[in-house]
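All protein chains but one are shown at their positions in the complex.
Then we have chain A:
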Amino acid sequence: MQLEEEVEDKFELNISITNPEKVGDGMNAYMAYKVSTQTTLPMFRSKTFTVRRRFSDFLGLYEKLSDKHTPNGYIVPPPPEKSIMGMTKVKVGKEDNSSAEFVERRRAALERYLQRVVFHPSLLQDPDVREFLERDDMPRAHNTQALSGAGFLKMINRATDSLSKMTIKMNESDVWFEEKLQEVEAEDQQLRKLHIMVDSLVGHRKELSVNTGGFAKSVAMLGSSEDNTALSRALSQLAEVEDKMEQLHQEQAASDSFCFAELLADYIRLLGSVRASFDQRMKTWQRWQDAQNMLQKKRETEAKLLWANKPDKLQQAKDDITEWEAKVTQYERDFDRVSATVRKEVLRFELIKYWEAFLPEAKAIA
């Protein structure tokens, strides 16, 4: 399959995100991450380089890429979710397990996000991406409010809803798109269900860990009041074993959460992007249709004018027609182009999914 070759291109580009560091204090504090790139691509200034970026920089990158490429039907990878709760804890300086966990989750999510962006051959060529990776001093991104996780999905859903309400009876000349969209929607539904279940599993494992700990303490107490020395010793050893089990369950919950749940959340957001690209295609089709309708109206106007014999307005009408004929042609071409892009994107997306899905699962198992 020719796409496979495209994917296994002979360039090397490795990105890693490390060393989260808290900068500043109080509510204005933020986490800065080290973004390290190692590459053989000639378009970059050097072979290895590092910059420091904060979360809003990533959101800013997404906004720029989305503005430029989504209208053309590209699937732009969505950024990780904003989390007010998580960040507040970090800002306030709560040094506990949950805030450390949060920072680690975010670091991993940012890494996955960047890796997806550079893996996309068209996006990699975008100068904004290069700037993001290379430039030492980046201007702060504003207006990233709308891009919080829930907000992002809401935005997509709203757009989809409004489109479907538009009673577009799109004459689907290419049944491939209709089938694919249905597949994507079915998969989205399943993944959401799965995500809820995995969250439930993580919750129960955490509960199991806590309860095992409680049990361990209780058995230790029981052992100390047992007057048969051998049994007493056995019970206290049981308590120790159960204590270790508590640790184990805790770790397992964490790894389930990291590898599985996070990945699922990523995919659900990615599918949102896929749907967005389908919507873009619909939009261009709609624009083309509207242009055709407009052209029709202009022609009718011309006919009316001819009949009413108003030669001065006639020239205007003829100009209008020429303008709209051009637009119609343009929009039709746009539609075809976007359709082709969407098609290529979706195929690429499916392939990547396999590779991405396999690797972390295998790591988790080991």
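One rule holds in what follows: a residue touches a chain if its C-beta (ideal position, glycine included) is under 8 Å from a C-beta of that chain, and two chains touch if they have at least 3 such contacts; residues count from 1.
Note that in this section contacts and distances are computed from a predicted model.
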| item | value |
| --- | --- |
| Omitted chain (choose from "Small ribosomal subunit protein mS29", "Par-6 partitioning defective 6 homolog beta (C. elegans)", "Auxin-responsive protein" or "Sorting nexin 6") - UniProt protein name | "Sorting nexin 6" |
| Touching the absent chain when the full complex is considered, from A:32, A:238 or A:294 | A:238 |
| Omitted-chain contact residue, chosen from A:75, A:118 or A:219 | A:219 |
| Contacting the left-out chain in the complete assembly, out of A:22, A:193, A:318 or A:333 | A:193 |
| Contact partner of the left-out chain, one of A:82, A:105, A:120 or A:205 | A:205 |
| Residues of chain A (touch criterion as defined above) contacting the omitted chain | 183, 186-187, 190-191, 193-194, 197-198, 200-201, 204-205, 207-208, 211-212, 214-215, 217-219, 221-222, 225-228, 230-231, 234-235, 238, 350, 353-354, 357-358, 361-362, 365-366 |
